[in-house]
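What follows is a single structure, and I will ask about it in a moment.
Missing here is one protein chain; the remaining ones are kept as they sit in the complex.
The block that comes next holds subunit A.
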Amino acid sequence: MSGDGAMSGDDRKRAPIRFDRHTPEYREQFEAVTQELQGKCPIAWSETYDGHWVASGHHEVFEIARSADVLSNDHDVKGERRGYEGISIPAPPRAKSSRGGFLEMDPPEQRYYRQTLNPYLSPAAVNRWIPLVDEVVRASIDERIEEGRIDFVDDLANIVPAVLTMAMMGIQLKKWTVYNEPAHASVYTPPNSPDQARITEMQRAMGRDLYTSIVEIRANPRPGLVDALVRADINGSTPPDDELLGVLALLIGGGFDTTTALTAHALEWLSENPRQRERLSRERGALLDSATEEFLRYFAPAPGDGRTFSADCEIVGTRFKEGERLWLSWAMANRDPSVFPEPNTVDLERKGNRHSSFGLGIHRCIGSNVARMVFKRMVTQVLDRMADFVCDPEGAEHYETIGVIQGMRHLPATFTPGPRLGAGLDETLDALQKVCDEQRLAEPVTVRRAVAKIDH
């Protein structure tokens, strides 16, 4: 393997850097590290984790991410191909390794999965869910509105993406609690934490529920992503159960913690910038789209992803060898001053915001339309119903490291109390379950085009 760098006189790896994105220092000094890397070596070799390249410049990230012919996402867990290690650096220990769905596959396989899921996740498909999402947001806020205090993470931003994911999958809405905690805790809990055993047990429970859903829906089809996947035509055959579990876990893992992270960071920023918040609320018709893209750029919930070079090649002036590992930093590319003037400032009106927070190239986040819609609906009701919210900096808890997700565990806030508008969360979910079942909302947009109808 590589790692011989400067020692062996490989001049490509001269002056290696020491880059460890799993340390708290990387989070704390993110802007300085980014500036230094982009200034000195926008594509650099680091000896950490058995050696890997780090792409931090926008031009470099853009060109490399889009070179699908020489890059692989493959995670060859069973050692059947070239032994590549997927998108995490370092790769998880062998014993705990499983393939991360089609994010850890290459075309054509990856493309078959996307073709299967696209009609459930396109902008047109996602917009059908808006009335349901609004109800879940309304009920979550109602649970706290009379009290005048809320934890934006626990009481809102965790709930809504989780409930919608259940609905889209065709799993019972009230089961969101089975999936919620393991989806977040598996990201923020360090491997050596005393809590690890409890988290592992919750992950197992989630896996069991997913497996039960696969078996149930295979026997008695009901619309949704699970149904689409069990029947999927992946190059002439249906996917085996272990691949199905990997894809379903990817949809959950890819969607929960990231959307929560975006929402919490944006709300925290709006609390710290009340005049901008007022402006966003007042001019939301014109500003909400660009503000959402700017929060995505600035807070980059998924800071980067790994790749393996699948062939010797030269891109943007650097030669790479087959088998070498690479970290594509979406978060650092988003701060490149050559593309984003004043990159470390949040500008809600930013123009030409070609950020890479949903990735670039063929693995572009297939859930991006879901994430944007859910985010906008949550922020809109918060602006309407808790206009003067103030987050408590003492209680705000950011993830200690941003190696995997730039997330938040807690974001308590206070606001002027207001009246409830309807039923609480549990009762609302029961009512919405009926709506999902009766209107078959989880059908793909190719089968059902109408927007959900909810009686009030």
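Quick note on the criterion: a residue touches a chain if its C-beta (ideal position, glycine included) is under 8 Å from a C-beta of that chain, and two chains touch if they have at least 3 such contacts; residues count from 1.
Definition applied: contacts and distances are computed from a predicted model.
As stated in its UniProt record, the chain not included in the shown complex is "Ferredoxin", which appears among "Ferredoxin", "Iron-sulfur cluster-binding protein", "Nitrate reductase subunit beta" or "Transketolase family protein".
The omitted chain makes contact with just one of the residues A:Pro24, A:Pro108 or A:Pro123: A:Pro123. Among A:Ser310, A:Ser329 or A:Asn353, only A:Asn353 touches the chain left out of the display. In the complete assembly, the contact with the undisplayed chain comes from A:Ile362, out of A:Ile362, A:Ala423 or A:Ile454.
Here one chain is not drawn; of A:Asp50, A:Asp233 or A:Asp289, the residue touching it is A:Asp289.
Touching the omitted chain from subunit A are residues 62, 66, 114-115, 118-119, 122-125, 289, 293, 351-356, 358, 360-362, 364, 368-369, 445-446, 449.
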